[in-house]
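Every protein chain but one is kept in place in this view of the complex.
Take a look at chain A:
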Amino acid sequence: MFTEIMVPVDLRHAEKLAKTLTIAADLAQKYGARITYVGVTANVPSSIARNPEDYHEKLVQFAASQAAMHRLETRAHMIVADDPAVDLNHKLSQAVQELRADLVVMASHLPNVGDYVWSSHGGLLASHSKASVFLVRA
C-alpha cells in the first residue's frame, strides 16, 4: 500500500510528537515502508542548532533513534529555508515530490478560528499534495 512515508518533525517540540511517531512507525511496519523524517531549519543559529550541519547531525540522530526504537528503515532529510516560518508549507510540498513519498504522517493542532486566516501546515499540505496525508491531532 505505502512504500515511502514522510514525517515532518519539529525538533524543538519532539516530545509532543510521540503519538504521530508511533502511528507512522506502526504504518511503516505494517506496509514494510521506509520513513523519512523531514526537518526545516534556517542558516542562522536557532534554538536547536547553531548551523545547518549541527541541525543535520541532530536530525540524523533523531532518525537513528527512531530506527532503533521501532526496528525500521529510516532516513533524515534536512531542508534549509531562508524564511522557515513562511516557506515551510512550500518546502514540505516540494519534499513530498522529491522524496516520492506516498504517505505523509504529520502532527497538527486542533482546528480553531485562527485557521480561517492561517490554515494549519498539515491542512495546506493535504490540500495541495498528491500523496495521502494523515493528520494526527495533538
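Going forward, contacts are C-beta pairs under 8 Å (C-beta built on N, C-alpha and C of every residue); 3 or more make two chains touch, one makes a residue touch a chain; residues count from 1.
By our rule, contacts and distances are computed from a predicted model.
The chain not displayed here is annotated in its UniProt record as "BCCT family transporter", chosen from "Diguanylate cyclase (GGDEF) domain-containing protein", "NitT/TauT family transport system permease protein", "BCCT family transporter" or "Phosphocarrier protein HPr".
Remark: the omitted chain is touched by one listed residue; of A:V9, A:A24, A:A76 or A:L103 this is A:A76.
Across the interface with the omitted chain, chain A contributes residues 12, 36, 42-47, 50-53, 56, 60, 63-64, 66-67, 73-80, 82-87, 98-99, 112-115, 118.
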